[in-house]
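Here it is, the structure, as structure tokens.
Every protein chain but one is kept in place in this view of the complex.
Right, chain A next:
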Amino acid sequence: MTATNTLPQRIRERAQDTPHRVAMREKNFGLWEEVSWADYWERSALVGHALIALGVEVGDRVAVHSENRCEWLYSDIGITAVRAGTVGLYPTNPAAEVLHVLRDSGSCVLIAEDQEQVDKYLEIADELPDLRTVVYIDPRGIRGRYDDPRLLSWDDFLALGEQHRAEHPGAVTERLEAAQPDDLATLVYTSGTTGPPKGAMLSIANIEFVIETLRSGGAFVDPPASDRDLVVSYLPLCHVAERVFTTWFNAAVGSQVNFAESIETVQQALREVQPTLLFGVPRIWEKIAAGVHIRMSGASWFKRKNFDFWMKRAAWIGRTLVENQGNHTPATRAVYAAGWVCLYRPLRERLGLGKVRYAASGAAPIAPEVLEFFMGIGIRMHEVYGMTENSAIATANMAGRVKVGTVGEPQIGTEVRIDDETGEILTRHPGTFAGYWNNPEATARTVDPDGWLHTGDVGEWVDGTHIKITDRIKDIIITAGGKNISPSEIENSLKSSPYIKEAIVIGDRRKYLTALIGIELDTVGDWAQQQKLGFTTYRDLSEKPEVIALVQSIVDETNRKFASVETIKRFAMLPKELDHEEGELTATQKIKRSAINERFADAIEGLYSDTDRVIATEELKA
């Protein structure tokens, strides 16, 4: 027996201490059904027994392919309890990527959510001889129709666990007690912006480091999170960030996790749950902010005036807060109090942010304008930074010491250093991952012999305390004139407009910068309606001269903020929405630059040709 504390052990402890308290809620048929800690541990233990019954050995990998739901957590805890590793798959992964992850990880059991995911598996089943059993959670469309012998329903799976528990009562406990700190706990596949996804191995010790950091209160939330905090779980659980906010926070401090009915009802779920802690990727925050503007444009005259008036005050409050590292001055406090009655409180409540005491944005860079919007209406926004390879613990803006435009200060227990030559950010702490699965070369490239993790991000110190990230090291544009330019800053500035969804700045080894721009269909569609502009498809709307003029005005506005070498001379409209299935985006909606460059090569060349036409929406390359 080691002194190791594992996730399952923590859940078991809570099940013993506070069996009837709420661990999580799931919305079904309009009701938030509550799951107690006792139920949580009971079902996780059953999963563990069932897995042993299915012949899962120590060190084996078990894949979970599902939207966020209670069963995801039962599975994760059950898998870790029998010392196997959890492999998460994005629900949006197409069959080809599912095949890559399942084959690369060598998973022996797959827990799939529903018919959609089972179908993806069946498509590629022949290429996966090691995968023995597929457990499906939702039987609709599967039971009575599919007769593949490898399929097993969730109910039968748990029944199997119960039977095994009756025969071998101590089997799961035995495995659990024998857990070692360097056991593989989970394989987190990186989103793979540059190549096929790589599986990052996180060990029990890595996760324990995160949990200890969360418990000590130094990380993220201040005052520390507790069992009175509510979280809405909606980002993919196979991503390390959501795993931190859902599973690990829950195990570490007992915060209550709430699962929405589906990804489409997240806004509604936020309104109902009114979470106290909320993590979002920039895209989510941008969407919320854009949604507010759309809905306001359709509001009645008086409501619009009220909104405009108080948003001007909010912008001022936001700016003042930014100057004061997130702290109020007496003047902002007074204005905020008045605005709280007239706008901020009802607005926040409608957005589901009424009780948020800690909001964070991470996983990608966010435009300062978006942060200011939320800070202005009184939400404590914090930009945080971390990645799978350092278990999502690196730097964070701390309450009261916020510097917008930076990703914050190093977390307690984390060493951060910036490479003198390349400007790359390096981190070191016990949470540094154990290596890439089956890929020692990549591991060696990422972690140097001294234990420093090479993040691949270029950054610099601000005032000696905070870190500002310039860009991904691979994305830095060097123009023909030899000037280093960070495209993401320009892109984020463009994307802070509610009308622009995607912006890709191009200009590596070119004489000037250009951009590919994709509009946000909802907002631009709404705008077009107000302008009495008829349109049919996304492409048709993108090509309207009025829309191009609208985008031009946004580009001009951005250009004013940057030095002349960093301005966008020309741009082209994307003729379609970028898509994960077609390989233009990763599962986390990040842009795969190489794929885009190839796909829209004609359009890009058009931007650098001598034709006078600025707008060159070329045909898609077949």
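Simple rule for what comes next: contacts are C-beta pairs under 8 Å (C-beta built on N, C-alpha and C of every residue); 3 or more make two chains touch, one makes a residue touch a chain; residues count from 1.
What we mean here is this: contacts and distances are computed from a predicted model.
For the chain that does not appear here, its UniProt entry gives the protein name "Branched-chain amino acid ABC transporter permease", which is one of "Branched-chain amino acid ABC transporter permease", "Alkaline shock response membrane anchor protein AmaP", "NADH-quinone oxidoreductase subunit I" or "4Fe-4S ferredoxin".
Within the complete assembly, A:298 is the residue of A:298, A:451 or A:481 that touches the hidden chain.
Considering the whole complex, the residue from A:15, A:62, A:230 or A:335 that touches the absent chain is A:230. Only one residue from A:10, A:25, A:164 or A:466 touches the chain missing from this view: A:25.
Taking the complete complex into account, residues 18, 20-22, 25, 30-34, 36, 227-230, 256, 271-274, 295-296, 298-300, 303, 306-307, 343, 346-347, 350, 355 of chain A touch the chain not shown.
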